[in-house]
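Only one protein chain is missing from this complex, and each of the others stays in its spot.
Chains: A, B and C, in written order; residue numbering restarts at 1 for each.
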Amino acid sequence: MTETATARPVPELTSGWRLAVRSFAQNRLAVLGVGIIVALVLFCFAGPHLYVTEQITVDPVSSLLPPDAAHPLGTDAQGFDVLGRIMRGGQASLQIGLFAALIATAIGTLYGTVAGLAGGVVDGVMMRVVDTLLSIPFLFIVLIAATRFSSTVLSLSLILGAFSWLAPARLVRAEVLSLRSRGFVAAATVMGATKLRIITRHLIPNALGVVIVNITFQVADAIIAVSLLGFLGFGLNYPDVEWGTQLSEGVSYLFEGAWWLIYPVGGCLVLVVMAFNFVGDALRDSIDVRLRRR
Amino acid sequence: MTRYVLRRLATSAVVVLGVSLITFMMLHGLSGSPGRAILGVEASAEAVAAFDREHGYDRSLVVQYVMYLGDLLQGDLGYSYRLNQSVNDLLAENAGRTAMLAGAALVLAIGIAVPLGVFQAVKRNSVGDNLLTALTFVAYSMPVFLLAMLLIQVFALGLGILPAQASQSSSNFVIFTEPRAMLLPVLTLTGVTVAMYSRYQRSAALDQLAQDYIRVARAKGLSTRMVLTRHLLRNACLPLVTLIGMSIPLLLAGNLVVESVFNYPGLGLLFFNSLNNQDYPVLLGYTLVASIMTVLGNLLADLVVAVSDPRTQNA
Amino acid sequence: MSGVRTRRALAAAVLATLLPLSACSGGTGDTGDQGAAPAGRTQGSQTFGELPPESGTPKDGGAVDIAQQPGAGPYYVLPIVPGAFNSTYVTYQFQRLMYRPLYWFPEGASPKVNPRLSLAELPEFSDGNKTVTIKLKPGYTWSDGNPVEAGDVVFFINLVKAALRKNAANWAGYTPGQFPDNLDSVTATDASTVTMKLKEAYNPEWFTTDQLTSVVPLPAKQWARASADGPILDHADPENAEAIYTYLDKASRDPATFASNPLWQTVNGPYRLSAFDVTTNFYAMTANEKYTGPQKPRIQTLNFRPFTSETAKFNQLLSGNLTMATVDQAHVGQVRALKAAGYHVYGAPRLGFNFIMLNFKDTTDNVDKILGQLYVRQALQHLIDQPGYIASKGMYNGAAAESYGTAPATSPYASPDVATAPYPYDPAAARKLLEEHGWKVVPNGATTCERPGSGPTECGEGIPQGQTITFNLFYRSEPQLHSAVSTAFASEARKLGISISVAPKTFSFLIQNYNVPAAPDKAGEWAMSTWGGFSITPYPTMTGTFDSEGSGNVGAYSDAKTDELIRASVHGDDRDAVKAEIEHLRTNLPVLWLPNAHTIWAWKDTLSGPQETFAALPTTVLTPEYWYLK
Partner (left out) sequence: MMAGDGEVLAVEGLSAGIRLRTSAVDAVNGVDLLLRKGETLGLVGESGSGKSMTGLSIMGLLPSGGHVAAGSIKLEGRELVGLPERQYRRIRGNEIAMIFQDPMTSLNPTKTIGEQVAEPIRLHLGASAGQARERALEMLALVGIARPAERLGSYPHELSGGLRQRVMIAMALSCEPKVLIADEPTTALDVTVQAQVLRLLHDLKDRLGMAMLLITHDMGVIARWADRVSVMYAGGIVESAPTRELFTGMRHPYTQALLACTPRLTQPRENTLYSIAGAPPDLLDPPAGCRFAARCAHATERCESEAPPLAATRPGHTLACWHPVDGPLDPATTPAQAPVPDTEQAGPVLDVDDLVKEYGGGRFALRGLKRSVKAVSGVSFAVEPGRTFGLVGESGCGKSTLAKMIVALEPPSSGSVTALGGKLNELRGRALRRHRRNLQMMFQDPLDALDPRMRIGAILREPFEAQGIGTAAEQLAAIRELLDEVGLPHSVLERYPHEFSGGQRQRIALARALALNPRVIVADEPVSALDVSVRSQVLNLMKRLQAKHGLTYVVISHDLTVVRYMADAVGVMYLGKLVEVGSSDDIYLRPAHPYTAGLLAAIPEPDPDAGDRIEIGSEMPSPYEPPSGCRFRTRCPRAQARCAEEEPQPRDFDPGHSAACHFPLREPQVTVRTG
């Protein structure tokens, strides 16, 4: 059946994006995910303005205090307020996650588009390059690279971004290839549209969905990756901090019963990654035009 | 089929060659000259230069790459000047233990993920499915080390029923000889992979469930169980085989973390220690081997799919 | 050669191979035991916990599991250790169990030569301190039955000379001009007597504790060959010695064969190697039944277990899987739990001093010029709150002692002042110092030089107008303590507009790469580093460490007065010389002083032995032959 059982004789006024938004909003997990992300972003970026704590000057005397009225989540080994520290660490983790995802997506999209459009030998060679890089374990190469860089938000974003553009490149290429064979591209060609016009008016807007979905997953992956780097000792240094480094430091005091160094930040980390995954899944479902056709 | 296999072998070889080029470039770019590594930081610049000249390390990159490739082809992965061991020996010594750990986790993960994914697909949107989906989401979103820490906290420190450290024995078969000591590492590694696999298996099974042949099978009067085992399972597992092939890098990365957290003597721990020592020959040697394993894993997965899926056989 | 070699120094893991001897000359007198430290003026006690009395009935057999420090496995067997392999873990916990040094130290907790465990009687100095006669004790034999002879001592010295001819880095104990360069001749006068002729007169106390303690007799009758089945060669011939060294060195660098190579099974210590895992560094030793020392080993097997982190190690300790292990400062709060789990816990500062190393050769951003100014170093020292750090749960957790000099308060040579801060924690004073010297202090911003020049109220020579103070500081990644200390220091500096960026590196990476004499081409990469500190010999002169020519002068500190004082310590006969040296260094700040952390050990109460053998634990020296399982 090519027609849906519920063909609408009188079309309602809905845009593609609005429809996507609506189907997205119907996905409770997605709404939850967006809620978590918004909450955590507010918490990390607006929180420090409401809940002002000292995060630069250490306070050795009040180190490792358990939670109390003054420090709702206690203090860490340097005497920093943990609640404030999580906000600060979250800023870096989210920033790196987002930057890395954007870098990776930008490179990947460009690369995938070029390969998909070029086709033939160029495409073959470009895809073998992707295959080659994909077969090198991501974490290995990132860690090896990290031994030679001093860790900053920028350097970590660059390292992660530089090695994680492969998946988006493949995705975008596949999308471009499938879009190229779609009827509306042929229609545009037949009406005399230039290549540039087809790329900018048809291919890019239609591939955008895939790219956006990819960004959310990429952010989730990058946040996990940066936490791993931090945990293995290649994270940010004072006065900066991200969640992986926080966890890594917290582990040293696990036996001291300093649960407040681990669980709040660990929880935030899992929550934000999960939230991005929720959103990615839902976006994929709602942007996928094919689903709507069925 | 033969044509396909040959073609696949050829592309794999190209990829391996590409990987070797990358590891060579990184080795060259990161670890400085072999002379410095061999003679130590104390050696004079002249001595280092002389050594490099003597051994051809001052020649053009192309020549050096050919030398490197020549060594690789003879199975020589390099030499750790820090450990004074050939990289081959180091890897060979630890490969068995890592293979056992990763293998056990992989087998367990597949054993759990396949039925789980199929169950979720069949019971789509039921309470059980939603619950399991939530659980796999959590596991999927959890960094390996965090899962390891949680398991240690609960089972080793809290309940005190399992050791917090993996077996330290140098035997390759500690999984069988000391199963208790290996339980947490294996579970950790399983936890992260099972989340990915079962999510994938669920969607693969859903795809297959929507196929007409499933409806046909039911129309034949087959019970749900028979439909699943006789028709769905094999077709729904084929994509998973490919995924498993592709997930080898992730498995190895997880293995690296698990081995360092649980202090399990294997390739991951070797890598972790080499990382801290900036022992690039070992790091890149293992990276190369891991990449080749990935390539082989993908190749194997594709071949398994090709063999199990008659559609690809005459391609 | 004297004093402490920096290269061997490490905080928690010091490498000194030298030992003190309050030997013949120079009254050892009071050892300045722990309690003698000026109490009340220092923060932090001198010992941690108490030593349990010996208990139970000695029993033969059994195995103990001993934790290694994370990432510090031994990778070299031959007791002529190259710099790159040198650490206390190699010398004290590995080689010394198999190959006994000529002179053993310490004696319990006392920083002096232990005559009972030494292979020779204390040396006799004659000819105006230019001739040294060493008498080997009778009855010591190798495990192959051959006696430990004078020739074995000469063999060692010949091998060291051969090693040094190949590369000065081949022996960590080497300082140019000192041992063995300062030997005119060395001869085996008879089977049990070695006579050394020195080129110059030396302080006998220094020569014994600093130079002879690093001599380790080697089994010439087994090892003096150039290949596995080659003939025994005459090692007096330099060519032969070189061939022998080459052969032994190569075997020493092949950890895969450590336990299997028959070469290393000829030992004169109480244990011999029975297993070695290259990847993890796990190694095991088994009792040497033929040991001829004062105490036959009772415990059959020693398992040295490796760890990736302090936490992992502590974890195993707490769950009862380790017989003994060190306890990191981060886990001091769990001592009660440890005791409940059946452990004894005892700690004390190691014999040495801790610091933040300064690099006087880092020309990046004029770091060398800035650090060259005493007032700057004083200001920086004013920023370090030793009492606060010691009290902080996130740092020393009470398990450290204040320390402001090259000798710990326990050293008999140190003045009581070492525990008194020359420049106590006082940020205002630090600010004043900078402002008095022409700096415009911008708290939390960038402090800049306003009055360049070399006058008394000017910034100092080579510091241009507008210069900022920007350092980097590499700290040891494990344990957590170093991170906390570095961060606290950087935080204080920041308040004065001094920018210090911190980053972790592993211990071995730090000592190899951020070391001016060893890696001069990396001098521009670091301004400061902290990995702990140096261990010292009982005779605490800083030759080799803080003299301008010192091969272990990691930060290239150079000060004419220091050089002069050190020369007096080494050659003179006056103990006050070394005191003067200590006092000068204390205030001249070749490094920034940090508290001296306790090395805390925990061991199961099923393990017992003479009290003093456990008292030596904080120095990381193990004498397991005295121990037994109850």
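The rule is simple: a residue touches a chain if its C-beta (ideal position, glycine included) is under 8 Å from a C-beta of that chain, and two chains touch if they have at least 3 such contacts.
The structure displayed is predicted, hence computed values, not measured ones.
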Displayed chains contacting the withheld chain | A, B
Determine which one of A:Gly35, A:Pro66 or A:Gly119 touches the chain that has been left out.
-> A:Gly119
Out of A:Ala46, A:Val122 or A:Ala187, the sole contact with the unshown chain comes from A:Ala187
Name, in rising order, the residues on chain B that touch the hidden chain in the full complex.
-> 3-4, 7, 124, 211-213, 215-223, 226, 230-231, 234-235, 238, 308-311, 314-315
When the complex is taken as a whole, what residues of chain A touch the one chain not shown?
-> 1-9, 11-16, 19, 26, 119-120, 124, 182-184, 186-194, 197, 201-202, 205-206, 289, 292-293
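In this text, only the chains that are shown with their structure count from here on.
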Chain A-chain B separation of Cα centroids, rounded to whole Å | 23
Taking each chain's centre as its mean C-alpha position, how far apart are chain B and chain C in Å?
-> 41
By residue number and range, which residues of chain C touch two or more other chains?
-> 315, 318, 477
Touching two or more other chains - residue numbers and ranges from chain A | 233, 251, 254-255
Spell out the part of chain B that touches chain A in their complex, as residue ranges.
-> 11, 14-15, 18-19, 22, 26, 30, 137-138, 140-146, 149-150, 153, 157, 246, 248-250, 252-253, 256-257, 260, 271-272, 275-276, 278, 280, 283-284, 286-287, 290-292, 294-295, 298
Chain B residues touching chain C in their complex are 39-43, 45, 83-85, 89-90, 93-94, 152, 156-157, 160, 163-165, 168, 170, 260-263, 265-266, 269-270, 272-273, 276-278
Of all residues in chain A, those that touch chain B in their complex | 128-129, 131-141, 143-144, 147-148, 220, 224, 227-228, 231-233, 244, 247, 251, 254-255, 262, 266, 269-271, 273-274, 277-278
